[in-house]
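Removed from the display is one protein chain of the complex; every other protein chain stays in position.
Letters A and B mark the chains as written, and numbering starts fresh at 1 in each.
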Amino acid sequence: MTAETIIQSLASGLLMGLLYGLIAVGLALIFGLMDVVNFAHGEFLMLAMYVTFFLFTFFAIDPLLSAPLAAAALFVLGAVVYLVIVRFAMRAKANVGMVQIFATFGLAIVMRGLAQLFFTADYRSVPNSWLGGKTVSVAGIFLPQPQLFGALVAIAAFGGLYLFINRTDFGRALEATREDPGAVALVGIDKNRVFALGWGLGAALVGLAGAIMASFFYIYPDVGASFALIAYVTVALGGFGSVFGAFAGGIVVGLVEATTALVLPPSLKSVGIYAVYLLVVFIRPRGLFGSM
Amino acid sequence: MTITRRDVLLGAAATAALMPLAARAQTSEVVIGATYPLSGAGAQVGVDAQRAFETAVDIINNDQDFDLPLAKGLGLPGLGGAKIRLVYADTQGDPQKGRAEAERLITQEKVCAILGSYQSAVAVTISQICERYQTPFLSADNSSPSLHRRGLKYYFRASPHDEMFSAGMFDFLDAMKKKGAKAETLALFHEDTIFGTDSANAQTKLATERGYKIVADIKYRANSPSLSAEVQQLKAANADVLLPSSYTTDGILLVKTMAELGYKPNAIVAQAAGFSEKALYDAVGDKLEGAITRGSFSLDLAAKRPMVGKINDLFKAKSGKDLNDNTSRQFMAMIIMADAINRAKSTDGEKIRDALAATEMSGEQTIMPWKRVKFDEMGQNNDADPVLLQYVGGKFVTIFPSQAAVADAIWPMK
Partner (left out) sequence: MDKSFTERRRRELLVAACLTVAAALVPLFVKNPNVQNIMILTLMFGALSQSWNILSGYCGQISLGHALYFGLGAYTTTLLFTKFGVPPWFGMLAGGAISALIALALGYPCFRLGGHYFAIATIVIAEIGLLLIQNWEWAGAALGIEMPVRGDSWLKFQFARSKLPYFYFALALACVAWFVTWWLEDSKWGYWWRAVKDNPDAAQSLGVVVFDSKMGAAAVSAFLVAVGGSFYAMYVSYIDPGSVMGFQFSLLMALPAVLGGIGTLWGPLLGAAILIPLTELTRSYIGGSGRGVDLIVYGTLIVVIALARPEGLIGLFSRRKGASR
């Protein structure tokens, strides 16, 4: 094993990890806001990839440019899903947690079925995007441009999200609603509006991730399943509810995945991710950055 | 004893009640089941398979001028012109569901034979159920070599299995080596499923027997979110020939990741699967100029056998795709099964089984590059030779074996 192999592994792992973080951060945001785990998160990603694919196929819009459009489309989807499904799931008087899990799990199945019905089961991909297949080579280390771009977007998104939560009125409303939904009603904040916007924002972030993924990944109705578990582990590793945790969790997952494959057969590389998750929560039961 | 009106009515009623049975005996239609994944990860293959079967049934049921068994004339002449009706069942790629669906098709839909099933794991349970109900099962596209070695009486497979496919690939490599091409070291890249494992086992065995050196044997998790680490190991090993056994999804990601990590293999010789799917070449065809895959089917055959082109057109009208490795085998499975039922002159499982066992179809009567269709005592057709195809200028060209080849292999790939 040469130094070059190790550095290349770490570089690939870091880039992939930032993307995992971007995929997961929407999940963390929604969870932080209202303690809901969205089991349709992978399907949100799938839909964003299809949006990007169709914008490319029918209007020749490059994934780079359609990223904001995919984010906007997913924003609407997220808000609608909250208003139509999650809002009612949260009203449940008994075992709210399970009701939410299964309401969103049912939604995930419906979304897969709809994708197969409308988009067919065919495997798609965006063949010639501006960045697709291009790569930057620095001293023998290859950095694929789509992932590089994804990493930049991820960093920008985390920065923006941080400022948004801490510096804007809406961000403060989100924080306040999260801390005490009852009290904010008294000061005239409509809880449902804040939650709907929170869901929209969370979905928009995964929309952004989907657009970037579309430039180098294949697309089909079940594609979300490949990422869903990694996204949950990422969020839990970072600490549920912590946006920064998702960012850090993503990087850790990416690096662990890449380094595991150096020592174990690659078919076991997710074992490394899972083992690190267990190790972290056994030591810190609330993840790396979760609030106690 | 006088026959009253009531007796007559009763008699009529009894006759009417028995009618369906009598009608079934005469058979105006023959029901054949097809078990495929129609939702979930393998759904695309299952949906394409439906189009392939429908193409074959159209040809059998209607009068077509092809040199295929049963193409001419309407329906099955051996059963008084009975038409074939297909019933599909969704296995979702799960052995238990495949088993339940096969049993439902046999007992409820009264199918007289079953075709299937893409995933080899599902074929295991379907063929068990078929054995129990004495209903013939014809593997259209399952390639696990263990399937026909289980001593099942009702199991048949007309197409090659992974060992035959891999032997074809190594015959080709031997021939290339003789011509002076550099093909000493191999890198295996295979998924962690039955397909990947069988393929890698067969290739490892052949490599040892024929003196090739395996410098990397990379087993990866199917549908991984990233293959960078795997590709890096391939790149470090830098073998003369890369032998991937991957489905479409991982195939696309593999080729994209290779390009991104600056790995350009000397030659790719793929175990079909994803590498014979249009979707893969739509996605990454530009990076695969000169890639080689084994196949059961080649459109080049149309030059020698014009009906191949015409049947391809019929299929394309239904599916929007050319016949490929899977759909051609599915098409042939339906033809072979219908031919056996026709010769059995019955929908009785045992008679169809005997007719299948007696099948003797020349290669010219198929759309495949096979010598013939004739099953050995285990139900395997050993005269189905694979071909090797090279992707050149946006389409596949047959390069091996020499009697089927229309061009020489370009080696190393571009």
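Operating definition for what follows: contacts are C-beta pairs under 8 Å (C-beta built on N, C-alpha and C of every residue); 3 or more make two chains touch, one makes a residue touch a chain.
A quick note: this is a predicted structure, and the numbers were derived from the prediction, not measured.
Asks: Out of all the chains shown, which come into contact with the hidden one?
Replies: Contacts of the unshown chain, counting the full complex: A, B.
Asks: Which is it among B:Asp94, B:Glu184 or B:Asp282 that touches the chain not included here?
Replies: In the complete complex, the chain left out is touched by residue B:Asp94.
Asks: Considering the whole complex, which of A:Ile6, A:Ile109 or A:Val136 touches the chain not shown?
Replies: A:Ile109
Asks: Given the contact definition stated above, which residue among B:Ala121, B:Leu188, B:Val231 or B:Met332 touches the chain not shown here?
Replies: Here the residue in touch with the unshown chain is B:Ala121.
Asks: Which of these touches the unseen chain: B:Gly46, B:Gly78, B:Pro225 or B:Pro244?
Replies: B:Gly46
Asks: Residues of chain B in contact with the chain that isn't shown?
Replies: On the chain B side, contact with the omitted chain comes from 36, 38-39, 43, 46-47, 50, 87-90, 92, 94-97, 99-101, 103-104, 107-108, 121, 124-125, 128, 131-133, 144, 146, 150, 192-194, 196-198, 219, 221.
Asks: On chain A, what residues meet the omitted chain?
Replies: Within chain A, the residues touching the omitted chain are 31, 37, 85, 88-89, 91-99, 101-103, 105-117, 121, 221, 229, 232-233, 236, 240, 265, 267-268, 270-271, 273-275, 277-278, 281-282, 285-287.
In this section, only the chains that are shown with their structure count from here on.
Asks: Counting only Cα atoms for the centres, state how far chain A is from chain B in Å.
Replies: 38
Asks: Tell me, which parts of chain A touch chain B in their complex?
Replies: 2, 5, 8-9, 12-13, 16, 20, 113, 116, 120-125, 127-128, 132-133, 135, 137, 142, 144, 146-147, 216-218, 220-223, 225-227, 230, 257-258, 261-262, 265-270
Asks: Going by the contact rule set out above, which residues of chain B touch chain A in the complex?
Replies: Per the touch definition, chain B meets chain A at residues 39-41, 43-44, 46-47, 192, 218-221, 223-226, 228-230, 232-233, 236, 248-249, 252-253, 256-257, 259-262, 277, 279-280, 282-287.
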